[in-house]
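Got a structure for you, written out below as structure tokens; questions coming shortly.
Removed from the display is one protein chain of the complex; every other protein chain stays in position.
Showing chain A:
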Amino acid sequence: MATLSISLPKRWQSASVWALYTVGLLPAAWTFYLGATDQLGADPVKTFELFLGLWTIRFLILTLAVSPARDLLGWNYLRYRRALGLLTFYYALMHFTVYMVLDQALDISMVVSDVLKRPFIMFGMAGLAFLVPLALTSNNLSIRRLGPHWVRLHRLVYIVAAAGAVHFALSTKVLGLEQSVYISLLILLILYRSYRPIARSLKARNGRGRQGQQTAIQPASCRLKRIVSIAKSATQCRSKHPAQSISTLNPRVSDTFAGAATFKEVVSVCSVVACRRRRAQ
């Protein structure tokens, strides 16, 4: 199953992430062009506003789907998760900007009273507000600095997902079919995340993971010594062999190493992963 993951040569990996940002922003750019040249129908502002909102939901779903896709299907797209998450934030921000500037014509008092009075708008604003700290800490430096706190902080994405789902559901007079599909996907992804720790602890109790090597990191191995030894061997593997050698050490951990270049970085990522696993148990 793991072969379904497309593994690109190292030097193409960061190019592929940048390509994702470019492709991800194309729908917004193209629709903005259509709107600015009066090709967006009778109500261009509303159409653009709803379009950006819908793509926010789409990128949110893709971001949340990265982990389940790896757990259940063995597809490893972890290196794209940051880009997907940031695209979610950019679309949410553009959605809000269009509402504020083009729809409400910068009538701040109207926007404030809308936010305070209407749960529909309130849920949307809450979702955007919670996305801000996540976007600000979506960089390697923050991961290193925050350590295990980073993992905890980024669980806010599930609050964002819930707020987004409610906001989306309240946006129309009746719930349409397409809308129901998106909302169901969000609910499933939230439920999956709540179920994952249970599944993992069951697995740990049974004493065998999906693949034998997974025992390389056991939850109890959160102690620094153990982390350092894993990190050392991982770094050695990395310097001697291409990426797939690391994956023989532990496929789950090696995903996380994709962006980590130095021994120091590997240690910090390791501590995050190990602590996450301990908490999961």
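Convention: a residue touches a chain if its C-beta (ideal position, glycine included) is under 8 Å from a C-beta of that chain, and two chains touch if they have at least 3 such contacts; residues count from 1.
The rule we apply is simple: contacts and distances are computed from a predicted model.
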item: Which of "Basic membrane protein A", "Protein-methionine-sulfoxide reductase catalytic subunit MsrP", "NADH-quinone oxidoreductase subunit J" or "Spermidine/putrescine ABC transporter permease" matches, in UniProt, the chain that is not displayed; value: "Protein-methionine-sulfoxide reductase catalytic subunit MsrP"
item: Full-complex contact with the absent chain, from A:L20, A:L40 or A:A161; value: A:L40
item: Contacting the left-out chain in the complete assembly, out of A:L73, A:M110, A:L136 or A:A199; value: A:M110
item: Footprint left on chain A by the chain that the document does not show; value: 35-36, 38, 40-46, 48, 102-105, 107, 110, 113-114, 117-120, 170, 172-174, 176-177, 180
